[in-house]
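Before anything else, here's the structure in question.
Note that one protein chain of the assembly has been removed; the remaining protein chains are unaltered in position.
Order as written gives the chain letters A, B and C; numbering starts at 1 within each chain.
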Amino acid sequence: MNAPATADLARLPLTEQRLPDDLFSRMRSENLARWPTGAAVDIDEAVELHRRLPRHKQLAQVMRHAVAERRCLTQPRGGFGTFEMHRDLMVALDREGHADVVPTTTDSYTRNEQWHLAQQGIEESERLGRSMLNGYPMVNYGVARARELIDAVDKPAIMLTGTSMPKLTGEIAFAGGYSGYLGSGIAYTTSYTKELSIEDGIRNYQYLNRLAALYQERGVELHRRQPGFLTGTNIPPSIAIITCVLDCLLAAAQGVRNYGLEMGETLHLVQDAAAVAACRELCQDYLVRKGYGDVFTPVTLLHWMGAWPQDDAQAAAIISYGGTLAAISGAASVTTKSTHEAFGIPTPQINAEGLRMTRMAIYLARKIRLDGMREFEDEKELIKREVRPVVDKTLEMGDGDVALGAVRAFEAGVLDVPWSPNRGCKSRIMPARDADGYLRILDPGLMPFPKDVMEIHKAKLRQRAAQEGVAFGHELAVSSVYEIAEPVAKLLSDRWMR
Amino acid sequence: MNAPATADLARLPLTEQRLPDDLFSRMRSENLARWPTGAAVDIDEAVELHRRLPRHKQLAQVMRHAVAERRCLTQPRGGFGTFEMHRDLMVALDREGHADVVPTTTDSYTRNEQWHLAQQGIEESERLGRSMLNGYPMVNYGVARARELIDAVDKPAIMLTGTSMPKLTGEIAFAGGYSGYLGSGIAYTTSYTKELSIEDGIRNYQYLNRLAALYQERGVELHRRQPGFLTGTNIPPSIAIITCVLDCLLAAAQGVRNYGLEMGETLHLVQDAAAVAACRELCQDYLVRKGYGDVFTPVTLLHWMGAWPQDDAQAAAIISYGGTLAAISGAASVTTKSTHEAFGIPTPQINAEGLRMTRMAIYLARKIRLDGMREFEDEKELIKREVRPVVDKTLEMGDGDVALGAVRAFEAGVLDVPWSPNRGCKSRIMPARDADGYLRILDPGLMPFPKDVMEIHKAKLRQRAAQEGVAFGHELAVSSVYEIAEPVAKLLSDRWMR
Amino acid sequence: MTDPRRTLVTGVIGSDTHIVGNRILSMALEKAGYKVVALGALTPATDFIKAAVETDADAILVSSLYGQGELDCRGFRDMCVEAGLDDILLYVGGNLVVGKQTWTEVEQRFLEMGFDRAAPPGARVETVLEWLAHDFATRENPPVPPLTKGGSKAGGL
Partner (left out) sequence: MTDPRRTLVTGVIGSDTHIVGNRILSMALEKAGYKVVALGALTPATDFIKAAVETDADAILVSSLYGQGELDCRGFRDMCVEAGLDDILLYVGGNLVVGKQTWTEVEQRFLEMGFDRAAPPGARVETVLEWLAHDFATRENPPVPPLTKGGSKAGGL
């Protein structure tokens, strides 16, 4: 089902190296020929279009200003199956939600390059008058329609495509005036695909990164972004950051200079703040070490990415806290959810409501920082002590080449992602939440974390097991998957004095 | 309109001293004779009733356990004009809202002892099928009905009566099985009345406190509580705490041993945490200094007490943050509001929703504390440096007698409350919010704050004035009254890069 | 504003202690050039009328926030008429009823009680100033433009 890597790519052995101009040019022609709408992509025209966009609609610029002004921007997700529905959604998110960044989430057929199925989805959606697709079929609608969407809003627009096959979607989106694109080879391949190899995922994103760099060479800076939230299921910060570091080194190697890093919230104030700081510092460390001194890497937090409670009131608390956490952690932006999360894709109004809740929460927590607080500094240090050995080992396994190292490290289980659907990922690492609300590592699988670090994690989780009178083991991981989705009366009983 | 202090009270000159037994006994007879339902109050029977209540329905015990277990309890407000409506409300707050403490808010006629008007309100409410009163007319319904309410819920119940005339309401409520009563002579008189003198307010609460002590002597500990939120309008922590200290000294003098302290949230994480810690420490300091070593003083935060935004989404963020602030500050409980706050008294369901939002927020922020954080410690110290000079001066003015000192200090403006409706309160002190979100003192009126402390406040507010390009003056105080109620797009514009 | 200076009576009716909005409103009215007789919180209906008679006021602005305004305001216009204030301008504003009710219905209820305008929750002083300017101007030149019932505008807030 997944489209194979193109013949050309297969010709060169895998490496982190920048794709040579001529090869890339041939790859582009092949790629654009895969679906009729590809023909409308004209890079010169596209560069002109981006140049003419006001600065406040260029995401790369907006992210740079947000960081300079210490703002925390809001950005929802959202996509519907027909052009009209989707345009109305974007407008609502802009005007009623006051989103700082407006998204276009693609549907899952488009994500898997099943454009024929997407076409059927469009038709069914039109026939039934409701969206049958879980996103906007960007490729089917093509460049001209994309430009209409960009015109309809007064904010920068970002593509959210949850795919390891971004090549045609990316071409069309950039040509249409989208100035941001979320996705990366390691993160999405391990979290959104089953059969695709890590190698192919990396190759596909080398294409997209090289494409962004092509715009950069022409004077148009685009914003690329990495989805370190992974499977969204109790990802401890270090696991997210390891993929952030590797994916951003891969992007920088292709010439990307504006690269966002995303992490799902752990929902623990101190851990999230520590994670944002550690992520920023570690990525810059490794970038500089590899000779990329000029890559801008803003950090984004995402509202809780695991299972949500069905009660609107509880969901509202998670949304608001999600804004609080992002603001206090110093994240450059926060990606929002809605009170409908447990049920289905939200209506434009419910989606906008989630944005306003979050925005108000950000306002209320403005200017608060935890720097200097002991628990915060300790946690940040702990995260770094988890990330470094794994990244260093990966680089070592690739003889200094990130692409090779990543592929080999996943094979060996040195790199791993919890709850991954991908066959190339062992998914032996198991996280769980400790009694204080931190996400901890219950079982490291084959990942080379230092012994003393693992002792800290296990001690914390043993404490929880003891407190709740349950066995220390796999069940802790499973109950942690459900935890945040439980009714509040179960989480914090009001019958505690009986 | 306000009932005059009884003749008996007028006989003794004002003092903080415990009311002598014989005088108090005569005062009680007079008091209970003021409305037919007073006749049903029988202290022996009432003591028996409280003794038979399970511990989890005795608020004094519940508060002690909450503090011991570091819990943050939830408690809403709520009252409707007829018995049935009110019972259904209490049940909904218990079962659907999972409230840890269930309230009975009295209506404003009852607060002002206008029981004839309250009776008309009951009748009108029954005729129209909707509550025409803003609370439950406790006195009109009397002791037996109160007991039915207590039986209907499985939680401790507290009276919320916003009155300086608590004598009959308090007798009936305690006799009915209510184990908590919110109200105090200084706080309520300055914030809820126009003509009543501070002296009379203090005398009325001396009665109520003496009554609680009577139960205590009989082995039943009741929970008394002080409403330091005052006028709810941008009250800086020190102003709240000054009244907390004085009111709790007055209560302790009458024999109260379980006395809660309430403060409205400033909505600044660090300031609220500092306020809770400072309030707890300062009250204990002064209690011990006056020889009361055994008074239990849990601190409660209240959801934002100023004007609310009309947008449900924004309100939800304030509610959730309200839970976060209470949990992190280490408050023993939080008093909740709802998304209907800007409009009117909430329905039972909307009220319950506010409780669940808050409860979830508390769960998410469990175990987080700011102790040791520099900004927190500094703010706590600042608050103490504001409270001590004013309390000390007040004690000095009363030659050591709190009651006398308070009355004289209000006359002199040494004690003051912002936005007070009371003629005996100068209300010259003016607060405003600074650029970092802290509540500061713009104009101290005649309150004797140290010069260097006032310099800090003014510098912070000048910074805000400069940032917003407005004059440093009264307008800052007025715009701060509206601030939190403004649309979020005004507070944090999404057009910032235009 | 028109000369001679108009006199306005303000206050919070009944057993209602909510003084903040009323005070801000009173200050703004004064600043705008009106003569304001501010009765403050917890003001019986009869006190409003007495003050209006004594000061020969042009309008009474009644605040009610606590929800029992619906009870407190009944018969207010009749009392004015009895006191000889037949066509004094009457405004009411705040959180006029108990609970979140549909504004158009609430407004209707208060207009029927004889108020010329009713302001919904959270109204701003700028609106009140506009209303007064418009209504006084209309009274001086009754034919054009015709006095629109306050409600129609208030509802648009």
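Of note:
The working rule: a contact is a pair of C-beta atoms (placed from the backbone, for glycine too) under 8 Å apart; a residue touches a chain by one contact, two chains touch by 3 or more.
Since the model is a prediction, treat every value here as computed from it, not as a measurement.
Taking every chain of the complex into account, the chain not shown here touches A.
Taking the complete complex into account, A:T231 is the one of A:T104, A:T231 or A:T394 that touches the chain left out.
Only one residue in the set A:L53, A:V91 or A:M132 touches the chain that does not appear here, and it is A:M132.
Checked against the full complex, the candidates A:T37, A:N140, A:S179 or A:T193 give a single residue touching the omitted chain, namely A:T193.
Mapped onto chain A, contacts with the missing chain fall at residues 1, 81, 107-109, 111-112, 114, 117, 120-121, 124, 130-134, 162, 191-195, 231, 233, 307, 310, 340, 342-347, 419-421, 423, 478, 481, 485.
To be clear about the criterion, only the chains that are shown with their structure count from here on.
Judged by the touch criterion defined above, the protein chains link up one after another in an open path, with no loop closing it. Of all chains, A has its CA centroid at the greatest distance from the CA centroid of chain B. Nearest to the common centre of all protein CA atoms is the CA centroid of chain B. Chain B and chain C have Cα centroids lying 31 Å from one another. With centres defined as mean CA coordinates, chain C is found 55 Å away from chain A. The distance from the centre of chain A to the centre of chain B, each centre being the mean of the chain's C-alpha atoms, comes to 45 Å. Shared interface positions of chain C, defined as residues touching 2 or more other chains, are absent.
Shared interface positions of chain A, defined as residues touching 2 or more other chains, are absent.
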